[in-house]
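My questions will all concern the structure given below.
Shown here: the complex without one of its protein chains, the others still in place.
So, chain A:
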Amino acid sequence: MKGSTVALTSKRPAWMERPTWYGLSLKGLALGFIVLAVLYPFVSVVATSLSTDREIVANGGLVIWPTDPTLDAYRVIFAGGDVTRALVNSLFVASIGTVASVCATVMMAYGLSRRGVTGGRFILMIALFSMLFGAGIIPNFLLVKELGLYNTFAALILPGLISAFNFIVLRSFFMGLPSELLDSAKVDGAGDLRILLRIVLPLSKAPIAVVSLFYAVGYWNAFFNALLYLDDTEKWTLPLILRLYVLQGQPMAQGEAFAGDVPPPQLAIQMAVVVVALVPILLVYPFLQRFFTKGVLSGAIKG
């Protein structure tokens, strides 16, 4: 008995009191409530996507536990081809965009983290300026058109290739690396590229993972730029399709149906599209989660 108490207390810092049963219960309740609050919408979305129309109507909307689960909604959305195509487009934009953005951000951040770079401060100020003031929709639209990027995937990637926030996170981290390490590499004859690739990057896995995730999520969610810059529906990304499906159930769409139009998709189909849009990012998170806290904090508190 005594031994177990010692073992228990040994896991706590010396200054921490022994937890009380009601304290633990309260924490458990609070955490349980938060987990439920997070899980409830997700579970209801998945459950509704697996429900029949009749069940959805009987429940007055979202379903929590489908009694007669069916994959019909998924069959419908994948049979149409538009969701599949948009999924492929989004994967393409997110993967290419993330790689391009991370490469560009790493190089810019590394370059501007070194002392003595000509014009470095000016470029840094411009980057910071872009965090405070955006050009606006119309100037960006005109820029994209003039650069010949209109109706290409590049329009979703190039205008926002480097995010000032991500750039600052990485630059701050790079500046915190011991300068002796980099200097010794230089003495050994390594150039900047070699130092970046062989020393800096291996030490920066955490912040780079985080920045990659930020970029990936941003590209995956590309909606407004896709709406403005992509004319061909075959190039549409998943968020555009998602919005189209989700809003179709609104009365606006019903207003079209007087002469026997195609009825709007049911809630199950809408939720199925939501699930399809959620899953890829959801799959990425667990692999990057361990880097997350470390990566953000390391960039955030050093400067």
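Rule of thumb we're sticking to: a contact is a pair of C-beta atoms (placed from the backbone, for glycine too) under 8 Å apart; a residue touches a chain by one contact, two chains touch by 3 or more; residues count from 1.
By our rule, contacts and distances are computed from a predicted model.
J.: Would you kindly match the missing chain to its UniProt protein name, picking from "Sarcosine oxidase subunit delta", "RNA polymerase sigma-70 factor (ECF subfamily)", "Putative aldouronate transport system substrate-binding protein" or "Cation:proton antiporter"?
T.: Options "Sarcosine oxidase subunit delta", "RNA polymerase sigma-70 factor (ECF subfamily)", "Putative aldouronate transport system substrate-binding protein" or "Cation:proton antiporter" narrow down to "Putative aldouronate transport system substrate-binding protein" for the missing chain.
J.: For the chain left out of this view, which of A:12, A:145 or A:290 touches it?
T.: Selected residue, touching the omitted chain: A:145.
J.: Of A:17, A:188 or A:231, which sits in contact with the chain we cannot see?
T.: Answering carefully, the residue with contact to the hidden chain is A:231.
J.: Using the definition of touch stated at the top, determine which of A:64, A:79 or A:128 touches the missing chain.
T.: If we include the chain that is not displayed, A:79 is the one touching it.
J.: For review purposes, identify every residue of chain A that touches the missing chain, sorted by number.
T.: So the residues of chain A touching the missing chain come out as 54, 56-58, 60-61, 79-82, 137-138, 141-142, 145, 224, 227-228, 231-234, 236, 240-241, 243-245, 247-265, 267.
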